[in-house]
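A short write-up of the structure that comes next.
A single protein chain has been omitted; all remaining protein chains appear in their positions.
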Amino acid sequence: MSMRASVLPALLISLAALALAQSKPRARDLGVPFDGNPGPLNAITDVKGVEVGHTTLISGEGPLKAGIGPVRTGVTAILPRGNHSDDSVFAGWFTLNGNGEMTGTTWIEESGFLDGPVMITNTHSVGVVRDAVIAWSVRHSPPDANGEWWSLPVVAETWDGYLNDVNGFHVKPEHVFHALETARSGSVEEGNVGGGTGMICYEFKGGIGTASRVLDAKYGSYTVGVLAQCNYGRRSQLHIAGVPVGREIPGHVYDDDVGSIIAVVATDAPLLPTQLKRLARRVSLGLGRDGGYSGNGSGDIFLAFSTANPGAVDPKGPHQITMLANEQLDPIFLATIEATEEAVVNALVAAETMTGIDNHTVTALPHDRLREVLQKYNRLAK
Amino acid sequence: MSMRASVLPALLISLAALALAQSKPRARDLGVPFDGNPGPLNAITDVKGVEVGHTTLISGEGPLKAGIGPVRTGVTAILPRGNHSDDSVFAGWFTLNGNGEMTGTTWIEESGFLDGPVMITNTHSVGVVRDAVIAWSVRHSPPDANGEWWSLPVVAETWDGYLNDVNGFHVKPEHVFHALETARSGSVEEGNVGGGTGMICYEFKGGIGTASRVLDAKYGSYTVGVLAQCNYGRRSQLHIAGVPVGREIPGHVYDDDVGSIIAVVATDAPLLPTQLKRLARRVSLGLGRDGGYSGNGSGDIFLAFSTANPGAVDPKGPHQITMLANEQLDPIFLATIEATEEAVVNALVAAETMTGIDNHTVTALPHDRLREVLQKYNRLAK
Amino acid sequence: MSMRASVLPALLISLAALALAQSKPRARDLGVPFDGNPGPLNAITDVKGVEVGHTTLISGEGPLKAGIGPVRTGVTAILPRGNHSDDSVFAGWFTLNGNGEMTGTTWIEESGFLDGPVMITNTHSVGVVRDAVIAWSVRHSPPDANGEWWSLPVVAETWDGYLNDVNGFHVKPEHVFHALETARSGSVEEGNVGGGTGMICYEFKGGIGTASRVLDAKYGSYTVGVLAQCNYGRRSQLHIAGVPVGREIPGHVYDDDVGSIIAVVATDAPLLPTQLKRLARRVSLGLGRDGGYSGNGSGDIFLAFSTANPGAVDPKGPHQITMLANEQLDPIFLATIEATEEAVVNALVAAETMTGIDNHTVTALPHDRLREVLQKYNRLAK
Partner (left out) sequence: MSMRASVLPALLISLAALALAQSKPRARDLGVPFDGNPGPLNAITDVKGVEVGHTTLISGEGPLKAGIGPVRTGVTAILPRGNHSDDSVFAGWFTLNGNGEMTGTTWIEESGFLDGPVMITNTHSVGVVRDAVIAWSVRHSPPDANGEWWSLPVVAETWDGYLNDVNGFHVKPEHVFHALETARSGSVEEGNVGGGTGMICYEFKGGIGTASRVLDAKYGSYTVGVLAQCNYGRRSQLHIAGVPVGREIPGHVYDDDVGSIIAVVATDAPLLPTQLKRLARRVSLGLGRDGGYSGNGSGDIFLAFSTANPGAVDPKGPHQITMLANEQLDPIFLATIEATEEAVVNALVAAETMTGIDNHTVTALPHDRLREVLQKYNRLAK
């Protein structure tokens, strides 16, 4: 697949999605009740500075021809401080079940910093995305104090081989550059986009979902945003707002559990790395609400970062930084859980039925049935 | 408080509780719907060999006089292979939020073994319980191959200072011996007993709860049991079977979050330490279902052990041991989550309204209101 | 052993040791070459604010009578900000081999703070020491904002059962209070004192050792101090300044490895919890230099704290704190390694031959032989 064949359609898809973005309902629009107060966009980009870009690769249909297609994949970029900054952010991470990859985490754990973007793609494209982030950094950022570029990029994945020619290695460096360069603030496309293009969630079509919470002024008015690439879960386990939706709308895709979820938590609250690790761990509780059980085959890896404390990574310290007291974290913990819970449902609501390799078809969560089921259990919000 | 004043009443309370055990409803009896198949006792003791003992200390009323009372506390003992074995079990542990203590975990992490019982008590009595376990071991077990007793006991805690004179240090070595020596298989007392005596859960009276699951024959017919000392949670967050019970039955006890939950998972499935750690981590997902958000003040520490592979700790190896494949764990993960979810609700259902120090009163979850709320949301099982 | 019988002799021993402190040679005095620049005391108390107290319990001789003696044990207290502060410090910990206990570490890991003192005692007295620290705190410190005392004390141990009646539980609350109340800055007693009284190191008599390093002004003039309770190692492995001292001065005490080392690293450098964990991990490299191999039976647990950033634990944030850049840590890492290496040798040099239960005798490292061996390998400094 040439650059033209891949990026241009992706751009067109992006533009089309943007046009549709206003009209596509989200989970709240369908009457799903959630707790807490979302930000204006109800997205990770409510955290000031955070930018998101997607490259979506969709081409071909019919039988799988390895290396040719059909292609249903992509890559998503999250830039903590946006495209024009190479400053780092404090970060922490957690694995609920480690059948997955997130490169760069050893250095996050050691240093307390996330340097550069967070990329999410399919399992077999982690490497190309990783090296492309370095190439992009060499092109766009100045070297460090020693005249060198040193980089341990963060790239995560979930597996899309049920719909996508995953062994065809269709993600190329130019797709990575495109996701990075088109990253922007504002509303975030959800569903079959970017790294989430070919994903499956609770045996419905899954993909990218996002949500946010803004704390009350008495708690500091901080924002917490979550973006998740959702590719996990058994239909029978799916709960939405506590309602057993999965049993009311039964269905089955495959027997083997190859699912995973990557979740990225962003906040402007001034938190230390140890505190951000605590946020990352709370993603688990949001998944528990939705019915996740983190099967053996699941790569459930979560990363949290704070956009506060710019400049803290500068090699010339000491630095004056700001931190919240541990006693102030409870509203942020709760916001993380609630935003996670909603981001997953947003992914399910946004994703559309997709047919991929070998005519495998995964159907979207039917909006009208969802409303009926919520009504049955007296949980329809409007 | 003398031995007579403390243990004898505890014995009487134990006998009384035993008599009542058949008549006290559990969560299922009230029509709370749960997934999965419980064992005959729906308790951790469904795992063959596991024994549980409680010492319950209740005395005094009225204003707090430090060192005198009122006393509302105790200690619970879980013996993985029962009172007549000093063999170890494979084990793994996990902390969702570490504002708590479980001694002995450094050695569990290193060795993969749990040696001796698991004890649960109040925060300020961890030390006395720990040393008493050693004293008991010196009395009752033979020394090791070097003629010595070497022990790093496992003692966990949650804080009962709202109802109990926690700074009075009322738990004594003889209470520890009593819990150990009266441990038995069979049904397990729940609610205001043992270490759970003075505990508070979702701002209702909490305490000890337990539940179990038996896997289908095709998954090996293994049993998973959970016992939890429940002392966590905000009323507004409580969900039972997905229903927002906490908002329907509002109430408030105190503003500061001093809650915690200790959960112990037992199984007869032949699992390695790494696999048991994975079980311990799944407790988080069960708490997520109930509405836990693991506040900063919470000590949410979970331990899982397997009664399979007797003799594996013998210093003279190599040993032949049995392990399940990782691919066989999903039903066990799900069983752990379901049993955790139910154990917490069982604690809430079993606990009775209690008045403690300074006439602080914490009310029990009203059974009839619970049924009404479940009915309102079309989730009453019977 | 009554209060009188135990604390008074301990006091006398302390006073005697103080008088001798000036005349006892330390490793440097014997010509052992070390790298780096020690502080004025070459002790953990070179870190301003740090105070150390010991209670040493030595009584009886001859055959072991459990509960009677002979007694060769004690407890050591390290107060990060001294006896008149209840402020916390940032902290991190690490386990090289976890066959040991350090209570309170789960909360250190979660919160990033060490609240209260660090206590070191024998294996079977961890519990009594732990609860006594709470009792002491209730007596001496104001309650928290909720009117409560909440405490998860940090108590570590190594095993002294070869010389001490460890199953006699001779450490009592009053011994804990004494160590806390007599803690002071200034020079630190080493060898057969406090928790180190009955310890064995490389099959020589071991115990408490300490050392410090002061960084060059260009690195910020920070101080790093280490205090270790040394109870580990095989004679054949012992190296001092790279010289195979253990093979040159052979000897043997027992076959089973029951050794351990607890090391506490203090610094005034402004470090975050993640950075302090890195310091704790460097203790391993210091032990590597001495010849430690961290056997299965060893509880090698290390804790590092920083006295910078007072008030950071206050529940009312946000707080302005200071942190060094990660790029500034190398001299601090090296200081930690060097001070660890020297603290162990200081313990060996200070400890004196001791006879304990059943007339077990452990001999001290002979100073003259040490000098001869260093000379043989051209490493004698003076």
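When the chains are written out, they are named A, B and C in that same order, and each has its own residue count from 1.
Note that a residue touches a chain if its C-beta (ideal position, glycine included) is under 8 Å from a C-beta of that chain, and two chains touch if they have at least 3 such contacts.
In this text the structure is predicted, and so the values were computed from the model without any measurement.
Can you say which of C:Asp29, C:Glu327, C:Asp358 or C:Glu372 touches the chain missing from this structure?
Spelled out, the listed residue whose C-beta touches the missing chain is C:Glu327.
Using the document's definition of touch, tell me which of A:Trp159, A:Phe177, A:Tyr202 or A:Tyr222 contacts the absent chain.
A:Trp159
Among C:Ser141, C:Ser221 or C:Asn296, choose the residue that contacts the chain missing from this document, as touch is defined above.
C:Asn296
Hey, which of A:Gly36, A:Gly49, A:Gly74 or A:Gly100 is the one touching the hidden chain?
The one listed residue touching the chain not shown is A:Gly100.
Of the residues listed, B:Leu324, B:Val345 or B:Val362, which one is in contact with the missing chain?
B:Leu324
Kindly note down the residues of chain A that lie in touch with the hidden chain.
Given the touch definition above, chain A has residues 66, 95, 97-107, 109-111, 123-132, 134-135, 138, 145-146, 148-152, 155, 159, 161, 167, 169, 254-256, 258, 299, 301 touching the missing chain.
For chain C, enumerate the residues touching the unshown chain of the complex.
96-97, 237, 239, 241-244, 257, 278, 281-282, 284-289, 292-297, 326-327, 329-330, 333-334, 337, 376-379
Which positions on chain B touch the chain that was left off?
Per the touch rule, chain B residues meeting the hidden chain are 110-113, 220, 270, 272-275, 278, 312-328.
The definition used in the following text is that only the chains that are shown with their structure count from here on.
How many Å are there between the centre of chain B and the centre of chain C, using C-alpha atoms for each centre?
Centres of chain B and chain C (C-alpha means) sit 35 Å apart.
Where the CA atoms of chain A average out and where those of chain C average out, how many Å apart are those spots?
Centre separation, chain A to chain C: 46 Å.
Two-or-more-chain contact residues of chain C, please, as numbers and ranges.
110-111
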